[in-house]
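The structure appears below as structure tokens.
With one protein chain withheld, the remaining protein chains of the complex are depicted in position.
Now for chain A:
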Amino acid sequence: MPNLEHPAYPAATLLRLESLVPCRESQVSMLLSIFGERQQFTFPSIFIYGHTSSGKTYVMQTLLNTLQLPHVFVNCVEYFTSRLLLEEILIQLQNCSFETKHASHVLCDTFNDFVRMFKQAVTSQDLQDQTLYIVLDRAEQLREMEANILPAFLRLQELTDRNVTVVLLSEIVWELFRPSTGCFEPFTLYFPDYSIGHLQKILSHNHPPEYSADFYAAYINILLGVFYMVCRDLKELQHLAALNFSKYCEPVVRGEANERDTRKLWKNIEPHLKKAMQTVYLREISSSQWERLQRDDGEPGQLKGLSAHAHVELPYYSKFLLIAAYLASYNPVRTDKRFFLKHHGKIKKTNFMKKHEKTSNHLLGPKPFPLDRLLAILYSIVDNRVAPTANIFSQITSLVTLQLLSLVGHNDQLDGPRYKCTVSLDFIRAIARPQQESIDTF
């Protein structure tokens, strides 16, 4: 059932377009009705926003290419300064026309030159008054360039007096773009996120040829049921689907179940997916690495992705040094006397402390401490006597190199170096376990 109809474009093209953009028919039809016929004017600037992977770039490119509308497509992250951006637009404009065989290099420093050269380029082409579309992807980068770039692009139709429309694609809403003194307001269009039904339809679309579409659709159903709450990003879900499909197929491959035994398949895949929840977004193994593994016929068991903690083996004194550093970073100096001396007095709580009790020290991050304090705490937590030999000091330096400690301040400070502990409590607990110390008392 063809949804897209437009008098200016042949029905066959529109049918093909519709097949290329599933679940986005309403946005495409709105864009088509706004664009109108080729020669007609449309909004001077259009702002399209939506979440990541909602199809903005894909739909724009497909639409412009299928209908063969003259356009220039530039990614603002790739061309991140104004000069690069403007030169790229002019170069692509040269490629648009049929007369120039190869693009000669253009020199365009300012927007003033750009407008002049743009006017020349557009009149010298056989565009026949067709609307030229300039699409700027990742348009939030325009805010980082000079202040005149964004307002000037929004007004390009007026400044050049030509039939041109600028389309901005971004994930961020328009209110965060608007300059303080105002500008020409573009037409804003929202690309809604895909619903769970849409995601099911799109993901089931590219199923591997060995298995039936129903089997794959059931798998996608399970996957979405587990991951939809965390992640609605289509790219991320595709990655997860590719990663976990082989595990899902294992019972079928081994012959234990056939394609319809949903309960068995679910029981097999469930713990695996639970573990996979730990690594959503983390991309511990990237899609290309995964493909390479598949090609080399590696076992899926080799998948290191599920958060294998890097196990660090430290010598005896280094462990104590690290624990002492953690205590020095996270305990305020007042409490040292209380914890580490045999006879301690009571600590009076001052007004200042009462006010700031709410923000526990653990939340605010590590504080720097001088070397002497570190050594003092070290002596008090190690049972036997420790001599301040060069061995200890070199271990401190190697901890800094491993980035478990970090040096704060300049290298050439005269009254002693200051350090900061950069590991978390879990790591300390993991190291301290063999020593059977209760770190929590400190």
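Just so it is clear, contacts are C-beta pairs under 8 Å (C-beta built on N, C-alpha and C of every residue); 3 or more make two chains touch, one makes a residue touch a chain; residues count from 1.
Simple rule for what comes next: contacts and distances are computed from a predicted model.
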Should one name the undisplayed chain from "Sorting nexin", "pyruvate dehydrogenase (acetyl-transferring)", "Dynein light chain roadblock" or "Origin recognition complex subunit 4" using UniProt, the answer is "Origin recognition complex subunit 4"
Quick one: which of A:Q94, A:T188 or A:S406 touches the chain that's been left out?
A:T188
Contact with the hidden chain, among A:I34, A:V77 or A:V253, goes to A:I34
Quick one: say which of A:L69, A:M277, A:L314 or A:A430 touches the chain that got left out.
A:M277
So which bits of chain A touch the chain we can't see?
5, 7, 30, 33-34, 36-37, 39-44, 49-52, 54, 110-112, 115, 146, 148, 151-152, 155, 157-159, 171-176, 181-185, 187-188, 190, 192-193, 228-232, 277-282, 307, 358-359, 362-365
